[in-house]
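As you look at this complex, bear in mind that one protein chain is not there, while each of the others sits in place.
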Amino acid sequence: ADPLILGGHKFTSRFILGSGRYDLNLIKATIENAGTQIVTMALRRCRTTENNLLDYIPKGITMLPNTSGARNAEEAVRIARLAREVCETDFVKVEIEHETKYLLPDNAETIRATEMLAKEGFVVMPYMFPDPIAARQLEEAGAACVMPLGSLIGSNKGLRMRDFIEVIIANAHVPVIIDAGIGRPSQAAEAMEMGADAVMAYTAIASAGNIPVMARAFKHAIEAGREAYLAGLGTVTEGHAVPSSPTNAADYLSPSK
Amino acid sequence: ADPLILGGHKFTSRFILGSGRYDLNLIKATIENAGTQIVTMALRRCRTTENNLLDYIPKGITMLPNTSGARNAEEAVRIARLAREVCETDFVKVEIEHETKYLLPDNAETIRATEMLAKEGFVVMPYMFPDPIAARQLEEAGAACVMPLGSLIGSNKGLRMRDFIEVIIANAHVPVIIDAGIGRPSQAAEAMEMGADAVMAYTAIASAGNIPVMARAFKHAIEAGREAYLAGLGTVTEGHAVPSSPTNAADYLSPSK
Amino acid sequence: ADPLILGGHKFTSRFILGSGRYDLNLIKATIENAGTQIVTMALRRCRTTENNLLDYIPKGITMLPNTSGARNAEEAVRIARLAREVCETDFVKVEIEHETKYLLPDNAETIRATEMLAKEGFVVMPYMFPDPIAARQLEEAGAACVMPLGSLIGSNKGLRMRDFIEVIIANAHVPVIIDAGIGRPSQAAEAMEMGADAVMAYTAIASAGNIPVMARAFKHAIEAGREAYLAGLGTVTEGHAVPSSPTNAADYLSPSK
Partner (left out) sequence: ADPLILGGHKFTSRFILGSGRYDLNLIKATIENAGTQIVTMALRRCRTTENNLLDYIPKGITMLPNTSGARNAEEAVRIARLAREVCETDFVKVEIEHETKYLLPDNAETIRATEMLAKEGFVVMPYMFPDPIAARQLEEAGAACVMPLGSLIGSNKGLRMRDFIEVIIANAHVPVIIDAGIGRPSQAAEAMEMGADAVMAYTAIASAGNIPVMARAFKHAIEAGREAYLAGLGTVTEGHAVPSSPTNAADYLSPSK
């Protein structure tokens, strides 16, 4: 009824789960609690002979290999092609980062890689710095969505880029998926209330005390935020209260000085 | 498994719904979507002969009459006694306000009223300005919970009193229920993540485009926030990213100036 | 031309300096850099026989003894009377706190003490929790100003109580002086821009790397905030830019989805 559409594929869940470094035994419970239909992973995690991550992921989940480790467009394209073979999917999350302190995406290289990969038939989902000019260029390059960061990867700091993510959402013709920094369910709900189409999270869940319960919390929060967006938020009132029922008390706070 | 306990009564829902001025025909759907077990109302709304609000509320819901209109402790006590008769309940939400611009609670009078009503066997749920000293005094006066405002009633501004609500929560021996100003599901989730025991909302829902859908959004958000609180939130990292998978890229951002 | 008036006395500086626990040798330089005309101190600091704080304060400065250590109105009144003798001043800052973790003022006791001291001719400057109802009652009790906290004493967290300090300022007939938690010059400027009449600071300066330079920074910031308030702030624009000069470029960001 309200599907998320990526590259022509329909999804009912709007929560994309990162796989990173969980205990493999937790992955199944976490995915089920999250209600997620898409799971990202670094290509290298799919290829180890022992403890293959893919064996722990329930059937029917869409794999979203990412290109982490790529430092430019060419490296990202090479990793994407390999991932297509190993994971048997056209989906790819483009991540191009030069350094390890901030893990910031290189927008210019990401636009180049997106263009190349889209021509090869990939469903390209690019991680990006939330510069609205770059978001438009990613769209023009054939991206199936844009994935702006909310704050630094793994920081749990939430929507620090709020103002410009709002500009991206207001002008996008593809889904906008918030991809990094979301640290609490309330922040995921806030992103969805603003009109984001989906949220991806990993550290917030992996760093929780109880991982499967936090996955369920995110599921509920993302549903809440989407429902609120569809319902239409009420307006904010500044400088005075709005009574819920009439009062007949006298006004005693005297006029402003 | 994780009940909210008020005056010895157990509730599974942590969402208290204000009734205010909805279209009466929406009330049933809203309560059901909210999953709420407690509904507040001004006493006067229960007493009109036509369109009696009580007729529209599903069976099994706990009525929480409030004392709005009271300007001091004595008036609040009189209204509470009347409400006990009309609504056939010991629950009462104490609201004492002098003026209509800000509708701010008078903490000193509220403490006095709480003491009187607790002695008469009421389950006293006081609306309060989030002053931690007053919260402690309400507890000592016999309050079943404290209900600090997040921001001005009906403002939809959210948790503007965050810092001192945190102090109240850290020191309370009774449930802390956020009572005014919560304007979005994400804000309700945030309150619950902080450790609030429940959230009450009215304007956020009544001012939404689709009232029953917004009620469901709040239900999900409050569940999400509670789950996150129970799961244990991860820590926030300042000043650098936290990789989800190892990277081998060279560090190019040179040392700080 | 734009004096701060407290109890009939005119001041040109709007920066009140706490004295606390500086190295005594720094006090003179700090006061001079701050350009302050009022310095607070705990009564007990005036009374020690060795290293008497008063000897280090330049002539012409108004002493503002505080009642810290008082746990109720009666203790505050006793300390105030003693301070009047020792410091030879009618000014008193009422501070009534019960506990040492949060050092929160007890508004109810502070109102009582203010009423007693005002009747005895003191210029009463009460430290308060920023509850607008209490602010009005302090005025009615004869306070020469109200001194709401911005955040916890010594926390350097700034104006966390912004929303309700705005309500206090909008309704006050006496000066509003922000008294605790201001941690940076920018926060002092913000308080003044909002219409606060003065700012008191201590920890922000005492915890700075260079105390006299930070005192000068606060002086400039408070002047800046006052000038901005008097000049009249421009309005904030949401959702689009406001060009400073006409442009003839084509609009390429296509209409909102």
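Going by the order they are written in, the chains are A, B and C; count residues from 1 in each one.
Throughout what follows, a residue touches a chain if its C-beta (ideal position, glycine included) is under 8 Å from a C-beta of that chain, and two chains touch if they have at least 3 such contacts.
This structure is a prediction, so every number in the text was calculated from the model and none was measured.
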{"item": "Absent-chain contact - pick from C:61, C:82 or C:228", "value": "C:228"}
{"item": "Contact partner of the left-out chain, one of B:96, B:172, B:213 or B:242", "value": "B:172"}
{"item": "Where the unshown chain meets chain C, residue by residue", "value": "18, 20-21, 42, 44-45, 68-69, 71, 97-104, 152-157, 183-187, 189-190, 193, 202-204, 206-211, 213-214, 216-221, 223-225, 227-228, 230-238, 240-245, 247-253"}
{"item": "Interface with the unshown chain - residue positions in chain A", "value": "98, 102, 104-108, 129, 131-134, 151-152, 157, 160-164, 167"}
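Basically, only the chains that are shown with their structure count from here on.
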{"item": "Same vs different contact residues, chain A with chain B, by half of numbers used", "value": "same"}
{"item": "Inter-centroid spacing, chain B versus chain A (mean Cα positions, whole Å)", "value": "31"}
{"item": "Geometric centre distance via CA averages, chain C-chain A, whole Å", "value": "44"}
{"item": "Interface hub residues of chain B, defined as touching at least two other chains", "value": "98, 102, 104, 152, 157"}
